[in-house]
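Omission of a single protein chain aside, the complex is shown with its protein chains in their original locations.
Chain naming follows the written order as A and B, and within any one chain the residues start at number 1.
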Amino acid sequence: MDYVPHSEADISSILKEMNIGDIEDLYSSVPEKIKIKSRRLERGLSEFELKALIRKKAEKNLAVTEIKSFMGGGAYEHFIPAVVDHIAMKPEFYTAYTPYQPEASQGALQVIYEYQSLICELTGMDASNASLYDGATAAAEAALMSINKDGPGDVLISAAVNPEYVEVIKTYLKGTKGRILMVPSPEGVTSVEFLKGLSAKKPVCFIFQSPNYYGCIEDVENLSEIAHSFAALSIAIVNPVSLGVLKSPGSMGADIVVGEGQPLGIPLSYGGPYLGFMAVKKKFIRKLPGRIVGRTTDKEGNPGFVLTLQTREQHIRREKANSNICSNQALMALRATVFMTYMGKEGMKTLAEANINNSHYLSKSIEKTGKAHLKFKRPFFNEFVLEFKKPANLVFDKFVNKNMFPGILLKGEMDKRILCCVTETKTKADLDGFIEIIKDL
Amino acid sequence: MEKSSGLIFEKSSRGRKAFSLPEAAMPETEIESLIPGKYLRKNLRFPEISELDIVRHFTHLASKNFNVDGNFYPLGSCTMKYNPKVNEDIASMEKFRDIHPMFPEKYVQGILSLLKEMEEMLCRITAMDAFCLYPAAGAHGEFLGMLLIRAYHERKGKIRKKIIVPDSSHGTNPSSVHMAGYEVVSIASDKNGEVDLEALESALDEEVAAFMMTNPNTLGLFESKILEIAEKVHSRGALLYYDGANLNPLLGICRPGDMGFDVVHLNLHKTFSTPHGGGGPGSGPVGVKKHLVPFLPVPVIEEKDGGLILNRQKPQSVGSIKSFFGNVGVIIKAYSYIKALGDEGLKRTGKLSVLNANYLKQKLKGSYHLPFDKTCMHEFVLSAKKQLDSGIHAVDIAKGLIDRGIHPPTVYFPMIVEEAIMIEPTETESKNTLDEFVNTMKEIAGLAAKTPEILKKAPIKMSVKRLDEVQAARVLDVCWNFEKPEDEGQEDG
Partner (left out) sequence: MSIPKDFKYTFSHEWIKIEDDKALIGVTDYAQDKLGDVVFVELPKVGTEIEAGHEAVVIESVKTAADVYTPLSGKITKVNTLLDKDPSFINSGPYGKGWIFEIEIRDKRELEKLIDAQVYENKISED
C-alpha cells in the first residue's frame, strides 16, 4: 500500500490540465540509461500484514519488562510516567518541523524555552541549547568548542569517562588538529596527581564525568579548579537524574556541562533516539552549537518565542558555523520537559534518592556475602563495579538462568568485573533475589 | 486563538505535586548517611504542579503548533509528507521500545535482523553496496560521509585538501566539510540552475577529495548532466557525494548509485515518512560503494553461526560516531514504511511527488516570478520579485499563509534566488488541497498588489503577531529567571 491520495480520475484530470500524457514524461531530464528497469523489493504489505510481520520480529527480542536487568553504562531503565507518552504522542508536536516560522510554532518554541530553563537550573548553568543527538555527541561538540578555530589543542579526557563517549570524541576530532590525552583513574576516579602533571601541555579542556562510568562521584570542584589553573575549560558530563540530589556542576566551576538526557523519560529503544543536553556559562553562549530559543515580544508587546542567535548556525554561516548540526532532538526534549515537570522539585529529589538508596542496599548486602566486593570504595550514585573471584561471564550466566542480567561485563583485569546499575525500577524483592544468586556463587 | 499560555514556572505553587514513585529498599535510611554532605545540593527550583495542570499546559501549547496532521505544510527541502500512524504503533511495541542497547546479541536477534534487512533494502533502493544506520540526522550523515572520504584518500596515500560544493547547496554541506577538516570550494550554478560543468572542471584539481551535490538540486531540478559530472570527478581521482535530502522524487525511477555516486546519505525523516518531531529526532543513514566499505563505523552487524552479531573488529573503520546503534526508534518507522510500500508504492510515491509539484508550479507561475521555468522534480522555487514593487517580501507572503492555516514554504533558500519561496507539496496531498493552496497563493498575490499594508500586518490570527527577532538577539533571554523564594535556605553552592 502507499499513502498517495489520488484516484486514477484525479491523476488524469491533473495530467489533462497540464497537457501532458504521462507522469513519466516529467522525467525526461533523467538519462534513460539509469532508469530502473527491474523490481528490487518485495511487494508492499497491507497494514494488517505489516504489523503481523514486524510483531514476529519483535518476538525475537527480550524487553526489560521480561527480565530483571541491572544494566546501565550510558542507557538507564527508569520509570516513565504515562503523561510523558501521552503528550509526546500528540501529533501537534510530533508531526511539526523545526520552528522556523515562530508565529505558527509557539507551542514547540515555548516547550524548548522551558526545557532550556530546566536544564540550566538542573546543571547550574546560564544557557542551554535546544539539545543535540545524544550524550556522546554532546561531549564531542563540547570538545570542538574548546579547540580554537583550526588551531591545535590538547584535549584531556578522564579515563573514567564512558568509553563509548571517548570513541565518539576521537572520531569528531579527526577533522581538527586537536589531540587526545587520557588521564588515568586507577582508583575509580580521575587521578588528580596525574592531571596536575599535565600543566605543561597547555590543554584546551579537561573532560570528565560525574558520576563517572564506574558510578563514582568525582570531585567536580577540585577538577574544575585544576583545569582552570591550566587555562583549560572544565567540561563535565553528568547524569541528569543524579542532579536531583547532587550539587550542580555549574556551582562547582564547570564551564560546559553535557550529558545524556535519556534517563529523563525517554525509552531505551535499543540505544536511540536519545537526547544530548548541553549548557554553558554566559560567556560561551555564542560558541554553543545547535538551536537556541529566546523569549521576546511581538509588535504589540505580547511575549513570544523565536529561534535566536541563528548567525552561529550552518544555514547562515555555512562553513564558518559553530557546528554542522541542523536538527535538535525536539521530541525527546519535549519528553524530558514533561518528565522534569511531572517530577518537579520534590520528585527529582525523591527519584535520585531512591536510586541511591536501592543501589546502596544492594552493594552493602553483596559485600556482606563475601562472594564479591566493590572494586572502588568511593561515593557513588546508582552504579558500582563488582569484582568477583571467578570470570564474570560465568557469573553472568548464573544470573541469566534466574532471569536476570546482573550488569555490563567490563573488559580487562582478567574479566572479573561487572558494572551494576540499580534504579528505582527494582524492588527490595528484586534486590534480595540478586543477593541470593551471589550467595550461591 | 488564546493569547499567552504562561510559562510552566508561573503555574507552580508550593507543595503541589504530580509524581508517584515506588518505595525504596531502605525507606528509613537518610541520604546523608549514604552520600557525603559536600556533594549534596540544597535546592532545586523546579516547578511544583499537579498532573492535570501539566496536561492542560502542554495540551494548550500543542494547539499553538502547525503540524502535518492539521495543516498543509509545503516546506521546501523538508519533505513534510504524511507520517503513517501504524509506524508509530510499531515503533512503540514494548519489544522494540524497552530493549537495553547492551543486551547480549542473542537476546536482540529481532531488532538486529530488522536493522540488517533495513541496510539491505536501502542498498537496493539506492544502488549502494553497504549502509551504516548510525547517523542521527542528515548533517550527521554528511559529517560521517566526509570522514569516510578522508579515510579513503588517506588509505590511498593522501587525504587531499578540498571539497567542492555548489553555491545552491544546503548550509549543512559546507559546514560538514569544514568539520571534517576540509576546505570548501564553492562553485556557481549555470544559467539553467544546474552544475556549471566548466566551473566544476576548473575547480577540479588534485587536491579535491570529493564533489558534494544533491540531485535533484535545491532548485528542484534534476542534474541532467549527472553522468558526465560523475565521469569528470572520478577521472581526477575524486569521489562523488550525494546529499539525499531530495531523493523522494527519484524513488522507483533511478538510483544515486547508478548515477555514479560513491557515498550517499539519506534522510529517513524526509523520504521515508518518519515524523520530524518539531526538529528531530531524525535519522541519516550513509551508504557507500565497495571501495569505501572497510571504513564504515563500528560495530557492523554480521551473520555468524546462523545468528547476527555486532562485529567491532574493523581495523580500517573511522570509529564510532554516536553511542550505540543510531536512532533505532526512527529506523523502525522507516523500515515499516518501506515494507508497506514495496516497489510499486515507492515508485508511485516518487512519481506523484513530481506530478504534484509540477501542477502547483504551472498554476502559480502566472502570479509569481519563476526564475527557472523548467520541469521540476518534487519541488520548485518561486521568487517574490514581482511583489517587491509594492514593498512585499517573501516573508510577508509567508505570514499571510499562516493566517490562512497553511504552513509557509521555505523562504530565502536557496540563497542564489532573490526572495526565494521554495515549495514542496509532497505526494500525500490531494488535488483539493493543492487547488486550495493555489487559490490562497493567488489571493495573497492580489493583496500584495492592491493592499500590501494588510499583508504587512500578517499574521493577525495567531496567538502572537510578528515577533521582534532583533530584540531577541540583542537582549538575550534564553532561560527563565528562577528567583529565590524567600522562605527557602541558601541556594545551591
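One rule holds in what follows: a contact is a pair of C-beta atoms (placed from the backbone, for glycine too) under 8 Å apart; a residue touches a chain by one contact, two chains touch by 3 or more.
Note that the structure is predicted; figures quoted are calculated from it, not measured.
Of B:F58, B:Y107, B:Y337 or B:Y412, it is B:Y412 that touches the chain left out of the display.
Looking at subunit B, the residues touching the absent chain are 412, 469-470, 473-474. Residues of subunit A that touch the chain left out of view are 286, 310-311, 316-317, 320.
Definition applied: only the chains that are shown with their structure count from here on.
For the pair subunit A and subunit B, the distance between mean C-alpha positions equals 19 Å.
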